[in-house]
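For chain A:
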Amino acid sequence: RADDRSSQGGTIVVTYQDDMATLDPAIGYDWQNWSMINSLFSRLVDYKFGTTEIVPSLADSWTISPDGLVYTFKLNPKAKFTNGRKVTAADIKYSIERSVNPKTQGPAGGFFHSIVGQDKMADGSATTISGIEAPDDSTLKFTLSQPDATFLNVLALNFASVVPKEVVEAEGADFGKKPVGSGAFKLEEWVPGQRLVFSRNVDYFRDRPNLDGFKVEIGQEPLVAILRLQKGEVDIAGDGIPPAKYLEIKNSPDAKDLIVDREQFETSYITINTTKKPLDDVRVRKAINMAVNKDRIVRIINGRATPANQVLPPLMPGYDKAYKGYAFDVEGAKKLMDEAGLKDGFSTTLYAMNTDPNPRIAQAIQQDLAAIGIKAEIKALAQPEVIAAGGNKDQAALTWSGGMGWIADFPDPSDFYGPILGCGGAIAGGWNWSWFCDKSFEDRATKADAMSKPEQKDERYKIWAQIFTDIQSQQAPWAPVFNERRVVAKSKRMGGSDAVYIDPTRVIDYEAIYTKK
Partner candidate 1 sequence: MAALLGRRLIQAAAVLLGVAIITFLLLHYLPADPAALVAGRSANAQMIANVRHQLGLDLPLPLQFWRYLTGLVRGDLGRSYIQRSEVATLVMARIPATLVLMACGVFVEVALGLTFGVIAALRRNGIVDRIVMMFAFVGVSSPQFVVALLLLYVFAAHLGWFPMSGFGTPAHVVLPALTLGLLGAGWYARMVRSAMIDVLNQDYVRTARAKGLSRTRVVLRHALPNALLPIVAMIGIDIGQFMGGVVVVEAVYGWPGIGQLAWQAIQQADVPIIMGVTLVSSLAIVLANLLADLVAPLLDPRIRVR
Partner candidate 2 sequence: MTGPILAVRGLSVDARTPEGLRPVLEDVSFTLRSGETLCLAGESGSGKSLTALSVMRLLSLSLKPRSGSIRLAERELTTLSERAMRRVRGGEIAMIFQEPMTSLNPVLTVGAQIAEAIRTHDGADSRGARARALAMLEAVHITEPARRMGQYPHELSGGMRQRVMIAMALSCRPKVLIADEPTTALDVTVQAQILKLMRELRADLGAAILLITHDMGVVAEMADRVAVMKSGRVVEQGSTLDIFERPREAYTRQLLEAVPRLGAFAGTDSPPRVTSAPPTAPSRDPVLFVHDLTVTYGRAARGFGRGEVSAPAVKGVSFELRAGRTLGLVGESGSGKSTTGKAVLGLIPFTGEVVIDGVSIAGLSSAEMRPVRRKAQMIFQDPYASLDPRMSVGAAVAEPLTIHGVGPAAERRERVAMLLKRVHLSPDHASRYPHEFSGGQRQRICIARALALEPRVIVSDESVSALDVSVRGQVLELLLEVQEEMGLAFLVISHDMAVIERMSHDVAVMRGGEFVEYGTRRQVFENPTQEYTKALMRAVPVPIPRRGTSDLRPVLLRT
């Protein structure tokens, strides 16, 4: 569009309801702070805006040893922290170790599992990770215990962001409130419960972001945020458009200027506790898969998603176009129930988060299950309680993942296996709420991840696709329901491709978005 030319500068207003948790890259791990942390700090490698393609960042260049076990990075000399100090290899080593260090109480530890010595660091028996070496200020060398195709993706995670040791030690636990990084923006002001003000980092080592800065207003009720957005008081409503307002906006004349609606690496599903009678019977699990009327559920959320038939979202490499999953088939489901000897059904509980639209979806599921004789009592609770229930082997039988649906940390199918379908996640407090742990699949998974060479990429994806397809068709530990599209509401003056508002890995690319002339 003609007017859609990037204008350097300008500051914008972004709103969220919840208070900002923390901006500490070793800890921050939610929707809200992910993109801000991303813009405050920099990492060895990064993604090209709006894509999943790895590009150099702190690292100018890198080499991978033939066996795929040693990664060596050359750092960009221009990189500086916002406190003026140069970024050195030691900083990066320190930062990653910090992420793994249990004292940090961060969620990141697991991601770096393939680095030699991560385990010792994680259980507190070592104070450094032997697999990370900084021979000189501008060279960094990682040694892996086994080849890992996703290692570069891991290094592109916020958890691998570089932080200045001296500041971290000075601030201690408050670093998350007074972050200092080497990213595109820096934090100017943080008024708890009210706003955070970010401004452009003038001596950013990569090309400057378009915006001079952005202001994040928190405690903003989504409905009100949309109202303000319509009045032009707000540029991005971070919590998206609440269901109550969606249709109104969508059908309004200037919808196309206001709404960014894009697919993401997301699947919303029902976990079926494979250890709980009678759900341990695969036929029952298949019956459940057939019973759920996904089209209607999608309609309930105003078509803001596409029905899902498998674990992986369509965007994800390894998505099996051939596999159609279980079609909606009440009769078939009933038959399976018969075979399982449950002609007159059984009663169970369905956990779900208590924020709209999840209770509604849960009720839709409840009705569908009732149709095949499964009486599901709904427990609509706050997120932590649902997570606790799911992470407790003998509590949650069925759990609707909506609102907490699995969103990939990086664009690789393996990310959909480990924590949520692998044995590693099937622990008290873990996220494998189906408690699905099958040795044969474990082995296939580790094998697949070992194929780290670039040329093996496509083959590897094929293997993963097979794994997920088999899991569903043989074991059906999940009933995938839909792949939710992310919807962001932005003011008319905001420019930039949809991709930078709904970035597959960063959520919002504060570096890339801009205001129109």
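The candidates were selected such that all candidates are chains of the complex that A comes from, given by their letters.
By our rule, contacts are C-beta pairs under 8 Å (C-beta built on N, C-alpha and C of every residue); 3 or more make two chains touch, one makes a residue touch a chain; residues count from 1.
For clarity, every value in this text was computed on a predicted model and none was experimentally measured.
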Determine, using the touch definition above, which of 1 or 2 touches chain A in the complex. 1
Provide the residue numbers of chain A that touch candidate 1 in the complex, in ascending order. 17-22, 24, 27, 29, 102-103, 105-111, 122-124, 173-174, 176-177, 191-194, 217, 219-221, 223-224, 227-228, 231, 233, 382-385, 387-389, 391, 409, 418-419, 424-425, 427-431
